[in-house]
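The complex is shown incomplete by one protein chain, all other protein chains being positioned as in the whole.
Take a look at chain A:
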Amino acid sequence: MTKSEAGNFMSVQFAALSENESFARVVVAAFVSRLDPTMEELNDLKTVVSEAVTNCIIHGYDSNPEGIVSISASIDNETVHLTIEDQGNGIEDLELAQQPLYTSKPELERSGMGFTIMENFMDEFEVTSEPGRGTSISMKKTIVSKKALYN
């Protein structure tokens, strides 16, 4: 199957710096805009990108800016696939990490809601992690475009 048959895609890599969080949100929002998402759908996507990238920076790399965060996104008909990953610390206990309100860094005043938000805002959500190797989050969301709502 060629790339064009598989649909549109993009990928970006950037330094694990907090100022790149807004950049990541904007890049994904711009890429998805051709599906004509509603404001709510766009906000959901921006929020999950923000959560995942923040996790890479804080937990994956312990805020070390030498780390690299990767985002790849593709559009398959009306469905957006997002993969956000780091090659950082990884997660020891995935089940614990996904508990609402759990945070491994309470001293940083984290709310512990990142994974809960990603699960709630996306249709499909999967996290794979290997301690010492990194964490990858794959998510899907089908965009009900404004055109469909009007019809």
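The rule we apply is simple: a residue touches a chain if its C-beta (ideal position, glycine included) is under 8 Å from a C-beta of that chain, and two chains touch if they have at least 3 such contacts; residues count from 1.
We adopt the following convention: contacts and distances are computed from a predicted model.
Colleague: Out of "sn-glycerol 3-phosphate transport system substrate-binding protein", "Anti-sigma F factor antagonist", "Carbohydrate ABC transporter membrane protein 2 (CUT1 family)" or "PadR family transcriptional regulator", what name does the UniProt record list for the absent chain?
Modeller: "Anti-sigma F factor antagonist"
Colleague: Out of A:Asn8, A:Gln98, A:Thr116 or A:Thr142, which touches the unshown chain?
Modeller: With A:Asn8, A:Gln98, A:Thr116 or A:Thr142 as choices, the missing chain is touched by A:Thr116.
Colleague: So which of A:Ser50, A:Ser74 or A:Asn89 would be touching the chain we can't see?
Modeller: Considering the complete complex, A:Ser50 is the one touching the chain left out.
Colleague: Go through chain A and note every residue touching the omitted chain.
Modeller: Contact residues on chain A toward the absent chain are 18-19, 21-22, 25, 40, 43, 46-47, 50-51, 54, 57-58, 101, 108-114, 116-117, 120.
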